[in-house]
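I'd like to ask you about the structure that follows.
Left out: one protein chain. Kept in place: all the others.
As written, the chain order gives the labels A, B and C, with residue 1 at the start of each chain.
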Amino acid sequence: MSADLTELYQQVILDHNRRPRNRGRLPTANRVAHGDNPSCGDQCSVYLQLEGDRIKDLSFDGSGCAISQASASLMTTQLKGKTAAEAQALYDQFHQIVTTGNAPDEMSDIGAFAGVHTFPARIKCATLGWHAALNALKSDPTTVTTESHND
Amino acid sequence: MSADLTELYQQVILDHNRRPRNRGRLPTANRVAHGDNPSCGDQCSVYLQLEGDRIKDLSFDGSGCAISQASASLMTTQLKGKTAAEAQALYDQFHQIVTTGNAPDEMSDIGAFAGVHTFPARIKCATLGWHAALNALKSDPTTVTTESHND
Amino acid sequence: MPTWKDVRADFPILHQQVNGKPLVYLDNGATSQKPRAVIDALVKYYERDNSNVHRGLHALSMRATDAYEGARARIAKFINAADSAEIIFTRGTTESINIVARSWAQAHLKPGDVVLTTEMEHHSNLVPWQQAAKASGAALKYVPVLGTNAEGGLDLASLDTLLTPQVKLFAFTHISNTLGTINPVAELCRRARAVGAVTVIDAAQSIGHAPLDVQELGCDFLAFSGHKMCGPTGIGVLYGRRALLDKLAPDETGGGMVVNVTYQGATWKPAPERFEAGTPHIAGAIGLGVACDYLDGLDRAKIREHDDGLARIAYEKLSALPDIRVLGPKGERGGLVSFAFPDVHAHDVVTFADEDGLAVRGGHHCNQPLMRKLGLTSTTRASFYVYNTAEEIDVLVASMRRTLKFFRG
Partner (left out) sequence: MPTWKDVRADFPILHQQVNGKPLVYLDNGATSQKPRAVIDALVKYYERDNSNVHRGLHALSMRATDAYEGARARIAKFINAADSAEIIFTRGTTESINIVARSWAQAHLKPGDVVLTTEMEHHSNLVPWQQAAKASGAALKYVPVLGTNAEGGLDLASLDTLLTPQVKLFAFTHISNTLGTINPVAELCRRARAVGAVTVIDAAQSIGHAPLDVQELGCDFLAFSGHKMCGPTGIGVLYGRRALLDKLAPDETGGGMVVNVTYQGATWKPAPERFEAGTPHIAGAIGLGVACDYLDGLDRAKIREHDDGLARIAYEKLSALPDIRVLGPKGERGGLVSFAFPDVHAHDVVTFADEDGLAVRGGHHCNQPLMRKLGLTSTTRASFYVYNTAEEIDVLVASMRRTLKFFRG
């Protein structure tokens, strides 16, 4: 298997794909947003329990490739307890990682997605869940898509 | 000037183009049809005075290239006094001449159009007036076009 | 007759490596590759004859017009149309269907009418009918796709109740781009005609793979794309029966399709010009004509045997993989096979396959509602053409095994 592919399908990604965390509809959610990747058919719904400005709890549901499912799963573990601003900052780092491949050491978990940058067509898979989460935070219940040209 | 072009613009054609015969709206006409050549913009109206099955008199009007105008003019001189069947037979000969270039000797006048066959794009110019006349005979007052694919 | 191995030499693109492996192109359902003859025809056109058509009397324009209209006649012969005026050049299948769904439907559909289609249609033969039904107040109904027993076939028995005199139009695909099902299109046309319904065949997946005779099929309209049959991109055909086309209003309007224009209004040329507003894709049409020559040169009956034969082999060999679900009919089928694994998503399959030099497609294949009905979100599809070989199927199966091993451990 090529180095690129090994980089893409890191152990942590495979693990999240096989055993997704926080999967299913969160009963206490007061915010939800849905993301679609029309070309692939990938889908992701994110359920947030927002208390004030802080994410008390969250979950995701959906279907898609290992990258999109693992990314959504990992995201749920990262965003729990974060404020909206912290979530946005984390996404900005994540986006940086998947588009450039540069992952600072101390971020081992989301750093696992650095391998995505050599597969530009998969960037939208990796960001799908994040987009849905940020949209849920904005209380914008519309469908989001990662099909835009700036991804 | 090339032989082909000399063949196309025969003296009789230039003559009919300069001094068209039977041009204008025939006051006694009881049949009329209009022909259009949409690509070129050539137009030709033919006015017939039909008595029973016979063309008592006819005229044409319109605008277009030397070939279309001369052909319409010559046609009016050929069809006067003819029955509908004779007119159709004459057109069949004319069509034969402009598509094959083979003109029987005894038909010197319409034979002048034999040169058209080396300019296939001009066949529809040469037949425009004839189509209008045949349509007028059929009492079909609709616009005719020589733009069809079988010309 | 060339052998199938010789055929590969005609396609320049095949002779390359992808990720260090020989390219194995099994994405022909999406688009086919182009033989040298078609590429050369484009170059020749641009280097020798390029000009606008129809409205010119100079040498280049006459050459371009002759070549363009010659291509129309060539394509008429390819599908045995009665008249080359029945061949309308479009951008592709999608545009062809949209023209019927607008021009024909706008004039003919009213509330109470029914448009009938099937559950297996590509979005391009589905959404336009949803729009036409919505605009007119007609109802849209679907012939069901059969499940486990007669996997992937249309429920023909349902036609007894679905094909009522209220059905004004019946649109269906010849070959399903997801299931591989070959529909009995002549029979569907016959039954539609019996209730007075107009028929539209989506021939996108059949046109390049088998002989096709519109008069024998008895359809009213038929749509296909050049790019799936060795032709250039951006060109396709709407075939329409002359009697219907002559009564149809134009879709797009503008230069080239008018007889007389005043500041008050305009009158239309007859078909095909009526439906070809503006400068057409001249090079594309000419290239498509050459693609017809190429396919006829290989013998389309033989192409069918070859492509469908590969699909049957692939069906067999893939079926041996653990937990695989192979879609569509087991026996006779068009030249493609889709399949899915319960635990490995098609996009991961395709990414791994790409590493092996394989071009296969993963996704919903523009077939979302059918996918949902089948309980799937996506499948991987291998689709075959004249240059594919049985050995390439082995590369495919080996790649699948490797992928499964990685994900399943």
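Keep in mind that, in the parts below, a contact is a pair of C-beta atoms (placed from the backbone, for glycine too) under 8 Å apart; a residue touches a chain by one contact, two chains touch by 3 or more.
Please read these numbers as outputs of a predicted model, since none were measured by experiment.
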* Asked: Taking the complete complex into account, which shown chains does the hidden chain touch?
  -> A, B, C
* Touch criterion as defined above, residue of C:Val258, C:Cys292 or C:Leu336 at the omitted chain -> C:Val258
* Of the residues listed, A:Gly24, A:Gly81, A:Pro104 or A:Pro120, which one is in contact with the missing chain? -> A:Pro120
* **Absent-chain contact - pick from C:Lys34, C:His174, C:Arg191 or C:Arg333** => C:Lys34
* Asked: Among C:Arg191, C:Arg241, C:His281 or C:Arg300, which one is in touch with the chain left out?
  -> C:His281
* Since one chain isn't shown, list which residues of subunit B touch it in the complete complex. => 1-2, 5, 8-9, 14, 39-43, 63-67, 69, 119, 122, 125
* To do: Would you write out the residues of subunit C that touch the absent chain, in ascending order?
  => 12-13, 16, 18-19, 23, 25, 27, 30-31, 33-34, 38-39, 42-43, 46-52, 55-61, 91-95, 97-98, 119, 122-128, 130-131, 134, 142, 225, 227, 232-235, 252-256, 258, 260-266, 277-284, 347, 350-351, 353-354, 358-363, 366, 368-369, 372
* To do: Kindly note down the residues of subunit A that lie in touch with the hidden chain.
  => 36, 38-40, 120-122, 143, 145, 147-149
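Here is the rule we use: only the chains that are shown with their structure count from here on.
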* Asked: What is the chain whose Cα centre is as far as it gets from that of subunit C?
  -> B
* To do: Please compute the C-alpha centroid of subunit A, do the same for subunit C, then give the distance between them in whole Å.
  => 37
* Asked: Could you state the distance in Å from the CA-based centre of subunit B to that of subunit C?
  -> 45
